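With one protein chain removed, the remaining protein chains of the complex are shown where they sit.
For chain A:
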Amino acid sequence: MAHTERRDAPGLPDFSLLKRLARDQLIFLLEQLPGKKDLFIDADLMSPLDRIANVTILKQHEVDKLYKVELKPIVSSSDQLCFLIRPRIQTVKWISDLVNSDKVAGRFRRYKIIFTPQKFYACETVLEEQGVYGDVTTDEWNFYILPLDDDILSLELPEFFRDNFLEGDQRWVTTAGSALHLLQSVYGSFSKVYGIGRCAKMVYESWRELMEEGEQRTRQPEFAKVFLIDRDVDFVTPLCSQVVYEGLVDDIFRIKCGSVEFGPDVTSSDKSIKVMLNSQDKVFDEIRNEHFSNVFGFLSQKAKNLQTAYDKRRGMDIQQMKAFVADELKGLKQEHRLLSLHIGASESMMKKKTKQDFQELLKTEHSLLEGFEIRECITHIEEHINRQVSMIDSLRLLCLLSITENGLLSKDYKSLKAQYLQSYGIEHLLTFANLRQLGLLEEQQAGETLTVMESKVGKLVTDKTVGKLTDAFSSLAKKSNFRALSKRLALVPKSGEEYDLRVPRDMAYVFSGAYIPLSCKLIEQVMERDGWTGLEEVARMLNGQEFAVTGGCSSSEARNKTDAQRIVLVMFLGGCTYSEISALQFLGKERGCRFIVVTTAITNSARLLEALLDNGASV
């Protein structure tokens, strides 16, 4: 393959331990309600749960029937109902209604709610307000982290992004802090913590408090450094079309909790097949981080190899054949199956992606990133909207345009918005309000209106309050400064140079050599400098809130070049994309270290924007 593993790359800690811990606790909780019971599971917990404890295990612990929470009246004859849910007001309200209707019907049952990863006071308030607090027992299942792969850990909290960045609801901050604390208590403490973003800072604070409360354990740490980053530090990267294999699969087929469902067009049969995508799949493991243009070549090479391996059979005597069947055939068959699946997937993607539309989309994206031929881009976006090509893609291009250009000219903003509403309906007024609040799609203001307002307010109240106000307004005041950042960090390689995607020379390969993901570049720079020195200007442009703290480990220990010193834990607050993971893997191989990604959820442009829609369905 294009880049081979450096031989001194450090080994990774065993994260399956986290799964075992979660499973044991769940079993303990289920046993708290002895006897047969029906289990209701939040829809988005189904897949994660399946990775922790499958149906057989649940049945062993007297779970009778399994239902998905659908917020509709239920049909269950069991006398014991157990609910495994995320702490959402809506779901708790549904349960309360259920209990109350049972009461009216004179039916006696036992109810138990298991909140995961933790329960919130607001949920208990709802139980209390609905008058069922005494009828229901509640528990917490501290299932903070799901290892999706050897080096990808997910909190599986897609709502983190909207709640935290749009609604200003910081309740998940403690969850993220607890997740870090869990990692620390299982795998040892970290020598250094870096971070950028308001949320990152709060998560660190919450984690630090947990550390202080809990007992200090001194053990050989398994990671050296932690980097916390807010999603709103870099919105550009998740808005770009992904062209690395795994990212592309996610964009097109949507990877859910580490597995994907390939439809009939891929499997070339009439059935859909669910496939786990992780390092266990040897074929996938080799192509996941590759630029899509290389994948076909690789796969055909692989197919040839496979054929040769099969061909070995010819001219074998009985003994050799026996050995072949015993040792190799199964592996080959497996590889064969996977290979044909990935070839099918590639074909299907190729069909979609080689269309002219997609090529033009990529071209527009690249122009926007480079800041080149903006007028034409706007025309293209306009056409895109007028032709109703794709609701999400149009929005994505609009956002990308706004961020890279520091907001749209008032005239363009109004006209594009009006056209978008004509195409997709007036309810997107709310979507636009959300996008503006997040600083994703803005109208250029004449002058620095906000700063003026701030200084006015500043005269009226004390400095401390101004600080708070500025915090509150930070998302409003956010200037993306993308051009300046891009220049300073050399995110966009000079155009005209040939970029050989077969032999990537930097992280830009994940976007066809057109752009180095800002988030990953930041991580690279901070790791290189061991802090933010020299990056003050960059941090200021990113709205500050950067920090670097030396952790519990003594410095002498840190100087030891143990394996652990070369493992870096990167936590994305608000989600990260597969492209970013690929870029970090590349960086790790270049530098002989390993990156472990912890994210609140895997995201991509579609998920990011869908979270910000405010149409009837999502309320």
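Quick notes on this one:
Throughout what follows, a residue touches a chain if its C-beta (ideal position, glycine included) is under 8 Å from a C-beta of that chain, and two chains touch if they have at least 3 such contacts; residues count from 1.
Please note the rule applied: contacts and distances are computed from a predicted model.
For the chain of the complex excluded from view, the name given in UniProt is "Vacuolar protein sorting-associated protein 16 homolog" [choices: "Large ribosomal subunit protein mL37", "Actin-depolymerizing factor isoform X2", "Nuclear pore complex protein Nup85" or "Vacuolar protein sorting-associated protein 16 homolog"]. Contact with the omitted chain, checked across A:254, A:313, A:414 or A:505, is made by A:414. Touching the chain that is not shown, out of A:19, A:65 or A:93: A:93 (per the contact rule at the top).
Only one of the listed residues, A:97, A:205 or A:347, touches the absent chain: A:205.
Of the options A:75, A:105, A:318 or A:426, the residue whose C-beta touches the omitted chain is A:426. Although one chain is not drawn, the whole complex shows that of A:25, A:80, A:142 or A:174 it is A:174 that touches it. The missing chain lies against chain A, touching residues 89-90, 93, 120-122, 125-126, 129, 163, 167-171, 173-174, 202, 205-206, 209, 382-383, 386-388, 414, 417-419, 421-427, 429-430, 433, 468, 472, 614-616, 619.
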